[in-house]
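All protein chains but one are shown in place.
Right after this comes chain A.
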Amino acid sequence: MPAPIRLRELIRTIRTARTQAEEREMIQKECAAIRSSFREEDNTYRCRNVAKLLYMHMLGYPAHFGQLECLKLIASQKFTDKRIGYLGAMLLLDERQDVHLLMTNCIKNDLNHSTQYVQGLALCTLGCMGSSEMCRDLAGEVEKLLKTSNSYLRKKAALCAVHVIRKVPELMEMFLPATKNLLSEKNHGVLHTSVVLLTEMCERSPDMLSHFRKNEKLVPQLVRILKNLIMSGYSPEHDVSGISDPFLQVRILRLLRILGRSDDDSSEAMNDILAQVATNTETSKNVGNAILYETVLTIMDIKSESGLRVLAINILGRFLLNNDKNIRYVALTSLLKTVQTDHNAVQRHRSTIVDCLKDLDVSIKRRAMELSFALVNGNNIRGMMKELLYFLDSCDPEFKADCASGVFLAAEKYAPSKRWHIDTIMRVLTTAGSYVRDDSVPNLIQLITNSVEMHAYTVQRLYKALLDDISQQPLVQVASWCIGEYGDLLVSGQCEEEEPIQVTEDEVLDVLEGLLVSNLSAPVTRGYSLTAIMKLSTRFSSVNRIKKVVSIYGSSIDVELQQRAVEYNALFKKYDHMRPALLERMPIMEKTATNGPSEIVQTNGETDSTVLDTKHPPTITQPPSQGNDLLDLLGGNDVVPVIQTSLPTKPPSAGGELLDLLGDLSLTGAPPPAPASVPSVPMSQPPFLLDGLSSQPLFNDIGTGIPPMTAYNKNGLKIEFMFERSNPNPNIAVITIHASNSTEADMTDFVFQAAVPKTFQLQLLSPSSNVVPALNQGNVTQVIRVLNPQKQQLRMRIKLTYTYKGSPVQDLAEVNNFPPQSWQ
């Protein structure tokens, strides 16, 4: 059998293939040759064949028949064989194949090999793809190598240990002794990998973290190393663009971040060095900025003094002016994270941020938009809105929906005048009308209704907009509704705000009828216009025309339209005496309160509930007498006011629309029956209203007089409820849950959710943390407010999710044993 062709020869040959089919043919031929060579147990050329196989694998062809051959290569004595064998193992094998376990013995031997480069290969392979079983078997060997004086091996052992810990967290303890004097090494490789190892340990285990903080005094050591790096002169071996070992600097800063988080002493100890790095680092190249970026992240995350924080934000501000778009991107991302806590400092850079709206890069634009919305307040609303509306005009379609929603929210909160508010809405509807979210239509309608003095102006502007363009459905829907309501004002030319237009009843009806027949109108829109036409029967004098239109649609194919038309017909014929009363002007609708902070949460897209605090109490411009605290409780992400509007979006129900018109107009405290206008709080699980986490922290604590109860106690997780009555409203019970964990491992990513029957309303505030520490070392507390106006017996269904020892756990439970005093 001739010698198998060389690797480079094969590569050259395959590259000459002109079609995919030709290439496939060549590959198949070679694979066959390789297969028979493997069958013959040819030791000499095994290495060459496996190398070729790896090349073909990279091209996308199957190579599994080479897996065992890799193992044979690893077991060989020749270094060349081992090199290719280990590479093959890393590329072709993974922990899913049982075959990989056969490697364990080889690796064990090679970890003790006399040549450090062989040991290095073994460490590298184990550190890249070792399974949990392999890690368990070989951890001892790795630990031994971690203590060697050979820095080449020590640095590799450290990273291998990181992998072992990631795979088998319980083994972390055994590496602790070896970390004792890792940081006193001079070798940068060892230093870097040791810092990575320490970071991994501190991140995974709070015990380790406090051990390293207190016992090992890690912070001063790290500060010293960092200081040396900055102060030391030029070191050619580690220099990158004039900065000494930036990689190590960044890793140290990251470890400092973890050590300083929520710890005053550590944070204080690192204050000076952070200030030094922040002010002395060269910013002309990317390297320097990378270090500054990490420094900023650290400053913002630890308990730094305010001067340092301002310094950090100013660095970000300078980043925004940098020519390099990567730097701008990174700055915007960081500012987005800090805008809640350091709002004023970020405000100072507002104009730069707004300029970024004009950037060419999509990611930068998006971030600039989110940040801009976060920065809008009562003082800058006019200026900001001008920029944002300009952005809305010219931005890509993917942004329009979010931008439109953001504009509406901001306008609602900070509108300096009603006229401005309506103008802004009009602008959005006319420029991005087809992108606004469905739920904004009822919002806008409600807003318009409540701006009584602007009715004439509004309907006039909407009418003019309709004349221009009837393709944007939300605009058309709002316009139809308004014309239906205020058509009389339109025709009588009563507008005060601007020059009144001359329009006749027939012209108005022409427009509305045009909507009914147009192909551009969605079925929902048609419903709106039919109803609008009907309403005009009490406002206009051309009743006959309206009667005719209505009767035509009595035989419409569209069931919804047909039903409406039939009922309106009935109104004309049999219930004409009721018609004026029914079609009367809508009263002012009471609006449900929206929570201030949750808007910020929404526009950022990032819910960091632990960051929001009482610096931002809900700022609602609506009259404070929203009366119903109960509706306040519907706070949550993506909150949109719930409006009890009957007409357009309500599906037809039995019993006739007439009675439903009446029914929905009454504003009781009960949650709206079937509105499509309900916000994204999911109502799909009758009879329970499921609520998630909301954003306002609260301080109500231990109960008074009402005995606490244990709501849940399973698998070591115990949840206790403590009660208190809310003072202003005795119908609200305030429950503080205390979650504790008696097992020996922490429960992380802990999320508590609750749902109550329909007659209740529920609000969950932010939890104190989402890690329930092991062995009852601490509690997670969270406040629940339950409104119970009907004084029914309180029942609750709770859902718990958390991660325990790396696996997710989920449980549902019913809580029925509430003490009577909590709901009576």
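Note that in this section contacts are C-beta pairs under 8 Å (C-beta built on N, C-alpha and C of every residue); 3 or more make two chains touch, one makes a residue touch a chain; residues count from 1.
By definition in this document, contacts and distances are computed from a predicted model.
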*Pick from "AP complex subunit sigma", "Multifunctional methyltransferase subunit TRM112-like protein", "Small ribosomal subunit protein uS7m" or "Myotubularin-related protein 9" the UniProt protein name of the chain that isn't shown here.*
"AP complex subunit sigma"
_Omitted-chain contact residue, chosen from A:Leu102, A:Cys124 or A:Val771_ = A:Cys124
*Among A:Cys70, A:Met103, A:Leu183 or A:Ile364, choose the residue that contacts the chain missing from this document, as touch is defined above.*
A:Ile364
_Contact residue for the chain not shown (choose from A:Ala32, A:Met58 or A:Val452)_ = A:Met58
*Looking beyond the chains shown, say which of A:Lys155, A:Lys413 or A:Lys718 touches the absent one.*
A:Lys155
*Over the whole complex, note the residues of chain A touching the chain we left out.*
6-8, 11-12, 15, 47-48, 51-52, 54-55, 58-60, 78-80, 83-84, 87, 90, 94-96, 115, 117, 120, 123-124, 127-129, 131, 152, 155-156, 159-160, 162-163, 166, 188-189, 192-193, 196, 237-238, 240, 245-248, 250, 254, 286-287, 289-291, 293-294, 297, 325-330, 360-364
